[in-house]
Each structure stands twice: as structure tokens, then as C-alpha cells.
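One chain of protein is taken out of this complex; the other chains stay put.
For chain A:
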């Protein structure tokens, strides 16, 4: 076991950078913390969805009479129970969504578009009866041919999923419907001139399969509809304010009439930024007058929540013999699932961003297929495109006989590099990450027989957004941080450290609460690696507001001007007389100096700092079976500033593990009729403890100038580099190019055999 707690950079914070115990830890190690499935209400009934057994079919007739006759069945809801939905773009998670698509994904509107597509919901007195009732519903289908790959979907006579969808972004307005929702072009420089300067050009097409976030907690909610008062939704979500706004829109409710409580959340990785159950459960509750609980089974999670896009990405890169990259080009095809909205454009924006290259051109295709509607998955769109680009970069380095890290350093993106999507990069830490990789003990270690090594960079933007925090000071000088960002990986601990650092009061004097939608103003969801950055900034603002108030109270006690008051280590000091009042003393007498003290930080955070990473992966390949073992792994990433280093390392390690799973094992397997063959953890194999080595980490800290403590988001970037680092290591070990993921034993064996 190696020590992986290495941090680069130094500063002199008192609380920030310490490894405090998370404030919600006790509840979580004792089983007392309540997650999505853990709330039951008096009189509660259970809801279940009926799901399509077909990938693509018209619904000719639905007969629910036998189900309705079953004792204990209380209501059936269908698409027609929505009070009128029209196409409208609404904010959802990190991006936007079309309300009409969202509604048609919640329950099919006459046509099913993927295996597992919800058709209707049954509410019954028990879970068992609801499940029995599903068996008694008779549906007549007109089965249509299914399209399961972008190539089939874009073929000339492809079956069309949506007759009303015409490709956006073409120079000529199309006259026939298409499965291509949109085409976006991104460019800088002159791509043809760039390739003309190249001495060597490599181009390949890469395939990445449909993968799932694989959070261990299935989607779950308990709801109560109240026509006259306030309706309530309790659910596992990354963004309860977004659940409220989409649900309220769909059901024509005002925001103040719907309260959404975020339970503790058992993983999300982007997959819990939209709704699958909540509006349907509310419709059931409305019909029955009873609270309703809905839980997805694991197979429903795989079949019908939002996985990450499968892609076919063609990449071409040219370089001079001296190692200068002259041109980078890509044609990216992303599956959106059954409804438009894949992150193809984000793939195009990220693919080449680790490089400072003059000439770039990318076309991004958003393509619908008969699979579940994709959702965000950790740096949505980036892993697939960057995988393809990084594989070519590594291959180019090998062909040019340049060390792969030196090759990356020679062409590295840095402050001032113009991105393909427009703006120039501000201060970023890719050079530092590459240098840390080069100097790591891992990179010095020689490889053994049958082993290979891969290196990959990764880039993700990160976002800021709306965060609101209230810091209520108690009469004893302790404080409650009221925030609205569901804590998915220890962020409460970071909030307390930032409040402590700002106020000069030790972190364990604070308690952080994730409030429901009526106890704090709007917050964007926990996504885009924004929480420690943006909500952290709001905490700092709220703490500064408290300091202002504390100083003015002290000034009034001493009858002096407020600008003669200093605030040091949680104590107000009169600089003229050196009189002192501690936070606890000011709080104890607050009623006499103007009322209780409460700080506010409501912001729309700008200036999110991109986070770059570099990973190194060593694998050993069994050439008889094609089985790949990861033998050593190092994740290096720029955190800006690690507020709580353990949880930063945890993000690096978790991202690495997910990316390794993506590279080696994970894939949705469909038969030719579009029926998902592996909707369970036994056959959709995410990494187990026995599959992985220790994951070494290096926290690089190049502060983000836009954040008071220099924070960049760290949650997402870590999933990007493992794909190419791992797959290139395999390619290095077997001495043959890998293009298609996953590098599962049969796939690797096929490559070995084809190249021997």
C-alpha cells in the first residue's frame, strides 16, 4: 500500500486543507441517515410503472380492466393525465430539456421508443399488489424496427423515431424528418492548412458503448398531493429545486405550492438531475388522495433512467516530425437515446482542449436511437471524445518516438490558449499536472512482461451558477449553515471549513443543513462540479455578512465607528483601545444590540475554474484470455485549492474507478430487437474491490483566481483520463491498436488474434 496523500502547493490556512470528520458522518455510519427509499407516511400506498417490452412500437390499445378489478388497485395514470404539455425548453440539471420530451419519457404518448419505456403507472395498497396489477394489463402493440446504433439511425432508409424531428444546424433546411437532431460545427484556424503542414497524420474511428452511472441507490420518492395546501415530494435528487420547477411546470402548479425535500442521496454522477417518478407519483396521489411511494427496481434503473451516450467518434491529428501538432479534426456521433439532447457538443468542446493547436475543426452529431434518453454522466460528453483524441495523441507520440508526457507538454494548453469554443483559457494547471506525472514514482517504475502503460490528459470546464446560503448564528456563538446543495460526497464538511476559515471560528462549531425548497432560496443542483466552488462562495459571502454585522454590533457596544473594528480569529477588536468581544459574546447579547445575527449569501457564481487532470495506468494482459488487470494507477488533478483533501482525493479515486470500469467492462448489451440483455449488476459489471489496486493521487493546486480560496470543481474531470490511459495501456501491452471499448476479455482477445 502506498502513501497517496501528496499535495503540491503551500499556504497557511488554519482550517482549510484539514481532514475534518464530516458532520453527517455519524448518521451515515450508523444507518440513521434517511435516503430516497426511507420515508414512509401514514396511509401511504405504492406506485409502480408498466414498462415497454419492445424497443420501438405503436401502442394500439391499452386494456386495464383486469388490473382495475384486482382488489387493492387504487388508480391508474397515463400520459393523458398530464394537464396539457407543450414543447418548452426548461432548465434541468446542468443543461436544458424540452418539457414535451420529458413528459413523453415519463409516460409514453402513443409510441414506445425503447425497451423499458414507461407506459403507465399503477397505484395500489401494497407494492406486491401494484406489481401483480402490472401483469394484468393488456396492451396491443404494432412493433416497429428498432435502430440501435448511430450508423443505423443515420442510414438512408432508417426507421424514424420522431416524424416531427428535422435536423437543426444544416445549411439547407431539411424537408424530411431525420434521426439526427442537430449538427454543430466548432472551428478555429484553417484545418486544411494545418494538415498540409503535418509530416505525420493519424486518423481512426473509436467506439464507446452505452454506460450507466451505476449509483447504488435506485431512484425513489414519497409524495403527497394537496389540492388546497402545499404538496410535498421527498426524493433522492442532485437538485431538488429543479425537481420542483419541472414537476410544477408539468402539473401546472405554482412553485410555492410544491415543496421538495432532498433526501440523503446514494450517488448520482449526473443521473439524478432530472425526474422519472416524481410527477407520476403526484398524479397518483392526486387521484387517490393518499401519499404515494415509488421505488425503481435495479433493472428499471438500467432500462429506463438516463445512461451515458454511446459514441462513434472519428479523430484525425497531424504533427510535424519535431512534435508540433498542426491540426486536430473530429467527427463526433453521440447517441441521445430516444429523445434529442446528447452531449455531442460538449464532446466537441472538450476533445482537443488540453492542446494549444492553431487549427481545429469538429462536427458534432446528436442522434436519436431506440435506447433510454441519456442523462448527464460526470463531465457529460467529455470522456468519449477525449478518449478518442487521447488515444491518437499517444499513438502519435509513439510513432514520433517522443515520450508521451513530453509530447503533451510540447503542445500543452495554458493560460491564454484560445479554445475551440471561443474564449481563451484563464489560469489553469495542466502543465503542473503533466510535470507531476512525469516526476511521479509511478512513471519511473519499469514495466514487466505483458504489461503496458497509458497516459491521458483530461479537461472539464466546471460551472458556477445559483447558490443561496443562510448562516444563522446561535446565541452561544455557534452557527448553522443552511444550504441547498444536496451533499453527494462530503460537501457539508467543506462548507464548514470555508465558514470556519472566513470567520476564524473552528469548524466543529458549525452544523450544515441541506434545506428543502421552502427553507432556502433557489439553488441550482449539485452538478457541474459546482458545489464546493459556487455554494462555497455563497458560504463565504454569508460568513462575511455575519462578520459585518458582528463588527457593527461591537462598534455599537463600544460607541465607536465600525471602521475602527478589526475581526481576528473570531473576535472583534477595537484597534484604538484593544478592547475585545468574541463572536460568542456578541451573539449572546445580540437582542440588545439590534436582534439576532444571520448572514446571507445569495449569488450567481461566475468564474468557475477548469480542472485538468493527468492519469497514468499500468495494466497486465493475459494474452491467452484477453483479461486485463490494472496493476498500478495514479490520478493527478488540479483542485485549485483542496478544501478537504480527503474528499478531493475521493473524487479523483471514484472518477478513476468509474473510468476504468468504462474502459474495461461496462456496456449495455442489446439484442437485435433492442432488448437490453444485462439490466443488473451481475452482468453490467462495475468494478469490485477485488478488481482494483490502490489508486494513488496527487493534488495539484493552481488556485482559481475567481474563488476566495482558489477552488476549482473537482468532481467530474477524474472520469475522463481513465478511458484512454487504460485502453492505451492495453494497446501498449498487446502491441496493437485499440479503438473500441470496453477492453473486455473477448474484445481484447479478438484484437490480439487479429494482429498476430
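Here is the rule we use: a contact is a pair of C-beta atoms (placed from the backbone, for glycine too) under 8 Å apart; a residue touches a chain by one contact, two chains touch by 3 or more; residues count from 1.
Just so we're on the same page, contacts and distances are computed from a predicted model.
Enquirer: UniProt name of the unshown chain, from "Xanthine dehydrogenase family protein, small subunit", "FAD-dependent oxidoreductase", "Lactate utilization protein" or "Phosphate transport system permease protein PstA"?
Expert: So, among "Xanthine dehydrogenase family protein, small subunit", "FAD-dependent oxidoreductase", "Lactate utilization protein" or "Phosphate transport system permease protein PstA", the name matching the hidden chain's UniProt entry is "Xanthine dehydrogenase family protein, small subunit".
Enquirer: For a quick check of understanding: of A:190, A:203, A:226 or A:297, which residue touches the chain that isn't displayed?
Expert: Candidates A:190, A:203, A:226 or A:297; residue touching the omitted chain: A:297.
Enquirer: Pick out which of A:318, A:404, A:489 or A:525 touches the chain that's been left out of the picture.
Expert: In the full complex, the listed residue that touches the missing chain is A:489.
Enquirer: Which of these touches the unseen chain: A:22, A:530, A:551 or A:632?
Expert: For the chain that is not drawn, the touching residue is A:22.
Enquirer: May I ask which residue of A:211, A:250 or A:265 touches the chain that does not appear here?
Expert: Spelled out, the listed residue whose C-beta touches the missing chain is A:265.
Enquirer: Touching the left-out chain: which of A:650, A:703, A:721 or A:742?
Expert: For the chain that is not drawn, the touching residue is A:650.
Enquirer: Provide the residue numbers of chain A that touch the chain removed from this figure.
Expert: Within chain A, the residues that touch the unshown chain are 1, 4, 19, 21-22, 24-26, 28-35, 37-38, 40, 127-128, 213-218, 264-269, 295, 297-298, 488-490, 644, 646-647, 649-651, 653-658, 680-682, 686-690, 692, 694-695.
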